[in-house]
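The structure that follows is given in the form of structure tokens.
In this view, the complex is presented without one of its protein chains, the others remaining in place.
The chains carry the letters A and B, assigned in the order they are written, with residues numbered from 1 in each.
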Amino acid sequence: MELLEVRDLHVSFPTPDGLVQAVRGVDFTVRAGTTLSIVGESGSGKSVATQTITGLTRGARVTGEARFDGDDLLKMDGEALRRIRGKQIGMIFQDPLSSLHPYYTVGWQIAELIREHENGTSKAQARARAVDLLKLVGIPYAERRVDDYPHQFSGGMRQRAMIAMAMAMNPRLLIADEPTTALDVTVQAQVLRVMRRLQVEFGTAIILITHDLGVVADLSDDVVVMYAGRPMEKADRREIFYSRHHPYTEGLLQSIPVPGHRVRLTPISGQPPSLVTPPPACPFHPRCPYAFDRCHQETPPLRPVNMSPTHLSACWLPLDPDGRVQARDELHRRRSGSTGEGARTDATSVTAAPSRTATSQPSAGA
Amino acid sequence: MSARIPITTDSRREPSGEVLLRARDVVKHFPVGGRSLRGMPRDMVHAVDGVSLDIYRGETVGVVGETGCGKSTLARCLTRLYDLTSGTLEFEGQDISTLSRREMRPFRRHMQMIFQDPYGSLNPRRRVGSIIGEPFAVHGLADGADRKRRVQQLMELVGLNPEHYNRFPAEFSGGQRQRIGVARALALRPKLIVCDEPVSALDVSIQAQIINLLSDLQAEFNLTYLFIAHDLSVVQQVSNRVMVMYLGSVVEVAPADPLYATPRHPYSAALLSAAPVADPDLAESRERVVLMGDPPSPVHPPSGCRFHPRCPKALPDCSEMDPVLEPRLGDGPEHLAACHHPLADDERLPVGGAVEAGIPEEES
Partner (left out) sequence: MTQADLAVAASEPGPGVAVAVPAIAGRSPWRLAWERLRRDRVAMVSLVVIVLIFASAIAAPLVADLTGHPPDAQFRETGLTPDGLPKEPSAEFWFGTDDLGRDILVRIAYGARISLLVGVVATVLTIVVGVIVGLAAGYYGGIIDTVLARAVDVVLSFPFLLFAISLVSVTGPSLWVAIIVISMFSWASVARIVRGQVLSIREKEYVEAARSLGSSDARIMLFDVLPNVLAPVIVYSTLLIPIVIVTESTLSFLGLGVPPPTPTWGGMLDESTAYYRQAWWFVVFPGAALLITTLAFNLFGDGVRDAFDPRSDRLTAG
């Protein structure tokens, strides 16, 4: 069942330097009880997209629709949206201090949230629920720590307290925006475990926004890879990791070291694009090793890869595995043949040219 | 289609047997929480508590550990940005542990740092040319046209467009700024470069660019790196040897591959198992040790083995005796662990575990 359906979302911000086109046409669907990961680097529009849906982008120009249970969130007024936020949709962010007030105890904040959305809950009941929630997310000695202030919690505990707060009303959708980015790996593992358990226990759907492919591999059903405000590839988790189609997805996966296999990394060359003047047609073409003429003339739509209805890729390369491999090899050969070794180079290979470097360093004893 | 081309020779260089930097029992305490009436500090953060390390010329030593384990403080102690509370430091055999700032200056040319924050580590009001040229200016090595020429060569070397000599840091992206930082560190052709989380603030695709750049530069100029990161896979990628820190002390140090394959210290094992891997099958198949609680406060570190309150294998002796950093279970002299009850080769750490009930209380 589709819980949230986002169609053709566009978000832009007017700035003195021009219109920043943060999101340029995104569709995605979150099924009840599943996790959708939105992956991308900074500037990909992954956070803006979900912030817009929940009405947290001010001053933005927004078009498109976002149907939550049939109702378009983008057409709701502030009051209706506020009621849905917190009750139906819970949110957690990278920085827990952004949603925990420093001058109130953690328990009071959770209890207050419960009482705000549920008339008739007594203070004692709300407080008892707060303790239960803190226990649920694994806060030790919850009965005692419910009266602590946020600064008395460690980073991981604050993150868990924020999850407790987001889960207080048992929402149907939890939006987690880089929930573990600021945490150490051992604490990250704890927080991810809490999220996974809550999903199993309560059937909460999760939108997980992250740049960390390790987190994606751990905790997702469907994945959307975004670049420069557009979705590049959509597929289920295994397809993304084991039979990706889009060169950007491939580039991301080749940029991270694989434990135990020490080979030279293959970074994506170049720098992230401007959101004021994004590259025409396929936004990835300036950095794409396989780009050909069509890529800078026509924007590729999302097309099914290998006839699969669930695996879509916005790339002009052939969509069947053999054709794709052939086309890539062919392009690669043509490029290296015509423009020589350095044509497609990650920046570091500049150092391979010895002529430059010999004179560039002061000798140690100079 | 695989663009991952295995390279025949390991990208890491074979280190010489020559010690470049030798640290013995380095200790760094910071006062916290004001002073008492007599002017004595009330409490001390035991940021680094007795770290010994030899760094050999040409190698890369990785340092991993979580926030607050003291790895960044250690970096600043080794480069003498901080004064040591106690301990000794030798650079190429010369004792530098108590040199004054002026006396340190000749050594500064040989040991440089690359910083984590590509935004914070460059002065926003200086032009790139002046930032990269600063080492020459400070040490009076080149000026005028000569300095400009050298700076532009450095820019080219790290993959920046030399025409951008006159630009300001704000006009570059994060990855390019980190290249500026690398160029500055490289200017005086140092022997040792301490990289403090050099890629953690960068986007994934840019991280790989910088990692490759650092390894190319190492090969070309025979550099020695101390590479600090919290990302274990990045550390394994670049390091010959890896040192694991917890609460200011070293719990394990070993060549990278044995450490990742057979960690002896339960903390190393837990850290490795908690690290996410970008491979769904692997993520599902492996058992993860989820440590309970958070690291205790470095103001009052636990007695004995500092990891004992969170350790699934902890026994009474762990809280009583400080474990020595030495080869365990028949390991060679290269592989040292500070643990009374090290993990055997095929031993798994108990999952979840004994500590669930006894989570350490932090200061509250």
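Keep this in mind: a residue touches a chain if its C-beta (ideal position, glycine included) is under 8 Å from a C-beta of that chain, and two chains touch if they have at least 3 such contacts.
Please read these numbers as outputs of a predicted model, since none were measured by experiment.
Peer 1: Looking at the full complex, which residue from A:190, A:269 or A:313 touches the chain that isn't shown here?
Peer 2: The missing chain is touched by A:269.
Peer 1: Out of B:124, B:316 or B:333, which is the one that touches the chain we can't see?
Peer 2: B:124
Peer 1: If the hidden chain were put back, which of B:60, B:176 or B:297 would touch it?
Peer 2: B:176
Peer 1: Among B:60, B:116, B:153 or B:240, choose the residue that contacts the chain missing from this document, as touch is defined above.
Peer 2: Considering all chains, including the one not shown, the answer is B:116.
Peer 1: Even though one chain is hidden, which residues of subunit B still touch it in the full complex?
Peer 2: Given the touch definition above, subunit B has residues 76, 79, 81, 104-105, 108-109, 111-113, 115-117, 120-128, 134-135, 138-139, 159-161, 163-168, 170-174, 176, 179, 181, 184, 209 touching the missing chain.
The rule we apply is simple: only the chains that are shown with their structure count from here on.
Peer 1: With chain centres taken as the means of their Cα atoms, state the distance from subunit A to subunit B in Å.
Peer 2: Taking the average C-alpha coordinate of subunit A and of subunit B, the gap between them is 28 Å.
Peer 1: For subunit A, which residues are in contact with subunit B within the complex?
Peer 2: Interface residues on the subunit A side: 41-42, 140-141, 145, 148, 152, 154-157, 184-190, 192-193, 211-218, 237-238, 241-242, 250-269, 271-272, 289, 324-325, 328-329, 346-352, 356-357, 359-364, 366.
Peer 1: Under the stated contact criterion, what part of subunit B meets subunit A in this complex?
Peer 2: The touching residues are 1, 3-7, 10-12, 66-67, 110, 136, 141-142, 150, 153-154, 156-159, 173-176, 179, 186-189, 191, 203-209, 211-213, 215-217, 220-221, 230, 232-234, 236-237, 260-261, 270-271, 274-280, 282-283, 288, 290-294, 359, 361-362, 364.
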